[in-house]
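With one protein chain held back, the other chains of the complex are shown just where they sit.
Letters A and B name the chains as they come in the text, with residue numbers starting at 1 for each one.
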Amino acid sequence: MEHSLRSRVTKTRRLVLIVGIVLVLSTVGSLIVQKQISQTETATVNPQPESKTTSRLVYITGGGASFINPQMQAWIRVFMEKTGGTISINYQSIGSGAGEAKWLEGALDFGASDIAISKTGYEKLKESGKRFIQVPIIAGSVALVYNLPRFSEAGCTLRLTGETVADIYLGKIIRWSDPRIVELQEGRCRNFLPDAEIFGIHRSDGSGTTALFTMYLSLVSREWAERVGYGYTVTWPRDALGLGEGARGNEGVSAKVQATPNSIGYVELAYAVQLKLPVAMLRNRDGYFVYPNATTVMEALRAAAKELPGPQEFWGDLPLKHYMNREGRLSYPIVGTPAVFMYIDLPKDLADALYEFFKWVLTEGQKPENIVEGFIPLPEEMRIKALQYLELLKPRG
Amino acid sequence: MRIRRFLDVFTIVSLANSILILSVVLVSLVLVVESLPIIARDGLLPLVTSIWNPVKEEYGFLFALGGSLVTASLALVFSLALSIGSAVMYAEFLPRRFRVIVKNLMDLAASIPSVVYGLWGLKVLSPVLRTYIMEPLSELGLSQFVGRPTPAGTSIFTASILLAIMVTPLASAIIRERLLAIPSHIREALYSLGLTKVEVITLELKYIKRSILTATAVSYGRAVGETAAVAMVVGNVINLEFFKVFKPGYTISSLIADQYPNAEAYYFMKHALFYSALVMFFVSLAINIVLLKFGERV
Partner (left out) sequence: MKPLMLRKIRSLTMLALISTAFALTLLPVLSLIGTVVYNGMSVVFRNFPGIFFDIPAAPGSSEVGGIGPHLLGTMLLVALAMAIGTPISILAAVFTAEAIKSWERNLGRLTRLLTHMMIEFPTIVVGLAVYGLMTTLAPYIRALIPGFRPFSLLSGVIALIMVSAPYMYAQVEDGLKSIPQHIREAVYSLGAGRVLTSYVLLRYLKSTVYAAISISLARMISETAALFFTAFGSNVYPPLDSNLLFRPVGSLTLAVYTLGLSGYENWVELSWAASFILLMLCLALFALSKVVIRGE
């Protein structure tokens, strides 16, 4: 008797558990659905002119470079508000290489990368015979950040040349007090450099930032080009001396530089700006020391825009050949243009939606109010060229 | 007749086993197929070299393999001590009203995403370990055996401590549940022999050896497989002396997490990463067979 009663109680309790879970899940679920419906409703009340072209909802999946993720999310937010939810865009930062590879495999509608389509990717594309475009969408640049408390307190800014940076990471310059560094500094600042070992921090994960940075070092130092080379991941000679270490992500490098006195590291400019780290000046080709900022980065890219290859050509070492270490008093030497890749022959509604989004990105999206702090828009020359390339996406007739 | 019918139902249940087996086989198949190109090129070379130079398409992951094994083994030792201790405390000493709190706390701890553990490990655990354990010990002259910690405090040792903290709630739950499930007449019989509490506990632990083994396997598994948290505290440096645990290093899964996103821009890197996972898989297989053989005998 007692037993059967107990088991009945258990059954009731189990029922309560199941009902409870279902209730919780369904309540929250339906609240979300409602919210979404109300969002679309408010959107249909005020339709924007852009939304006329697409009648039903298009869902776009894109992915790739993590550097542009914040800017991409900001663009998507504003764009989706403008089009009233008729186009949904989902961008995830999975890494430049993965963005390219997953796009090639057909898992993404568009891929994005810090640099252009790689050689392996380009060969696969040629093999498949598919038509595609690659379009630059924003400017990028790599900043050298450092942690020298006494030096910074004295109001000094570190000045470096490409050769000295290469020699630091090659392990040929060991100390901050090395004459090759000291002689570059302004007179009164020379005494504030510590007689301590330089701790060289770099990205441990494969990244477009490393690719840009090592491309630059290969360009300015023959020894670097021969011993190390360039790519998403390289072998760092300074690590072998016990004077270097990797960190994950721009965030990781910034945090490690912040935590480690007498260290140096490289990050995407947006992160240096965000985290307010001291940024070094680099000597450009014309011999001027320049900070990375909107003026100097755009100046460098302006010089490069003329030589941008066609959208279907192999861009490969583009930053190396055309962007970096450009002439001009104000040119910052380490710059690049993150780009997106799309196939041309797509279903019409998808092609239209992609065209509409990236056209917006290259026009409205480049205006200061839509640029996230730390990011730099494309210079006018580059932007116009990118818009031309985008036109190939528009189905004819 | 009746028995016959029930046996048939039971045969259908084997479908569940088949699904599990099939899923493991499929994952293994993907691993093998993706590893073949690099095996064809380099054979066993990547297992015994420590180079990671995609520029020249050279891949050797001994450093990560060693790092994985050292990290997981250390973590296992720490977590076994912690989980057995805390499970015994829970089952034998803790007043009933605290049990609910502790159990919920531990279940909650098991559910905290590893990323959050990683963040906590980087911001809280690493500096504490560096200042209070690693630096004093290496000052004492141990540095030639365990290496010198870096300023950030990230190291193989830090990773293994963090892993131990992460897997303890899970391992402890397995042991705890089994301790609580020991029939009370067995416990009473033991006490009636005039044994002290500690002696009873020792006997009880012997009695549940199998579950401790399961807990060991599960902890080791999670320690080897953990990605996000380890990648944040292990230091991510190609370290040939991975046995010097106060130095930063790499594990297989943190290597995969670091390198996979851009691996497909190279010809062989993706395959090298899958190969490293395959090797880890075989190491685990060996460990599991040993555990299983041992476990059956218990």
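By our rule, a residue touches a chain if its C-beta (ideal position, glycine included) is under 8 Å from a C-beta of that chain, and two chains touch if they have at least 3 such contacts.
Since this is a predicted model, take the numbers as computed values, not measurements.
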| task | Out of B:Ile201, B:Ile238 or B:Ala265, point to the residue that touches the absent chain in the complete complex. | result | B:Ile201
| request: Decide which residue listed in A:Ser93, A:Asn147 or A:Ser331 touches the omitted chain of the complex. | output: A:Ser93
| query | What residue numbers in subunit B mark contact with the hidden partner chain? | reply | 2-3, 5-7, 9-10, 13-21, 23-27, 30-31, 34, 81-86, 88-90, 93, 100, 102, 104-117, 119-120, 123-125, 165, 168-170, 172-174, 177-178, 180-181, 183, 196-199, 201, 208, 210-211, 214, 217-218, 220-222, 224-228, 252-253, 256-257, 260, 274, 277, 280-281, 284-285, 287-289, 291-292
| field | Chain not shown, touching residues in subunit A | value | 6, 9-10, 13-14, 16-17, 20-21, 24-25, 28-29, 31-33, 35-36, 57, 59, 61, 63, 66, 69-71, 73-74, 76-78, 80, 88-94, 98, 102, 105-108, 248-252, 254, 270-271, 274-275, 372-374
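The definition used in the following text is that only the chains that are shown with their structure count from here on.
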| Whole-Å separation of chain centres (CA-atom averages), subunit A against subunit B | 34
| field | Sites on subunit A touched by subunit B in the complex | value | 66, 94-98, 100-101, 118, 120-121, 199, 204-208, 228-235, 239, 244-248, 252, 255-256, 259-261
| query | Which residues of subunit B touch subunit A in their complex? | reply | 51-56, 122, 150-152, 231-232, 235-238, 248, 257-267
